[in-house]
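Right, chain A next:
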Amino acid sequence: MPSFLRASLTIAAKDLRSEFRTKEAFNASFAFSVVILLLFSFAFDPSSEQLHDISGGLLWLVFSFAGALSLNRSFARELQNDCLDALVSSPAPTGALFLGKALANYALLLIVELASLLVFALFYDVRFAKQLGPLLLVILLGTWGMTVIGTMFSALTVNLRMRELMLPTLVYPLMIPALMAAMTLTTDLIAGTPLGPENLIWLRLLVGFDIIYTALAVVFIDIVLVG
Partner candidate 1 sequence: MDPRNFLYMFYGFAAAWLILVVYVVFLALRDRKLRAELDRVRRMVEDSEKRVP
Partner candidate 2 sequence: MREKIIFVLAGICAVILSLDLYKILLVLPNEKDQGAIYRIIYFHVPSIITGFTGFFVALVASGMYLATRNLKYDAFAAAVTEVSLAFATVVLATGMIWGRIIWGIWWTWDARLTSMLVCWLIYAGYMMLRRAIEEPTERARLSAIVSIFGCVDIFIVWKSIEWFRTQHPGPVLSVREGGGMAPGMEAPIYWNWVALMCLAAILVMVRMRQEDMSRQIDSLRRMAHTY
């Protein structure tokens, strides 16, 4: 296995292992999404037509809030004991460091999202078995877009005093194209419409978004972390 990939996987494994020991971020994110879903189910009558129109938006709102909670800590947790300096000065390329952290965040976020999806299906009585495949595809693509940007900006804001404020401020506007695409696709899929020519364009937007930002992030992470 090329050393770049090996380094990324090592870092991803380290992050996941440390996360699953404490399960802090996972519990916080999952609890937060369940609370939001619950609150929304009080605000809207779960059986109404109205709900099916906003289902995609609601789901991705929940996903992005949950994401913000865990992505913030991604690089911040390395600040103690100069771990970040150690990682950056290690022989592993910074691109591998970034990819490893992104993969770990991705895995964590996916677990939270799939769990929230089940909760959503339960509370809101939604059946999406018909379009499950495409729905999972959209979740995978959308989450990767969120993860890439979130991890990148977590690195960027790691040394700022107002990190918790600056990260959402910077990340949410950038993610809007991907979020819009994901929301529209999810609403369609949950309503039962298959992926057809009208919404394929959103899927293309999502894929393009992911590719472009992954490339940008890998190229620029060196400047962000090292200088």
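In picking the candidates, the idea was that all candidates are chains of the complex that A comes from, given by their letters.
Basically, a residue touches a chain if its C-beta (ideal position, glycine included) is under 8 Å from a C-beta of that chain, and two chains touch if they have at least 3 such contacts; residues count from 1.
The shown structure was predicted, so the numbers you read here are calculated from the model rather than taken from an experiment.
S.K.: Which candidate, 1 or 2, sits against chain A in this complex?
M.R.: Among 1 or 2, only candidate 2 touches chain A here.
S.K.: Inside the complex, what are the residues of chain A that reach candidate 2?
M.R.: Residue positions touching the partner: 149, 152, 156, 159-162, 166, 169-170, 172-174, 176-177, 180, 201, 205, 208-209, 212-213, 216, 220, 223-224, 227.
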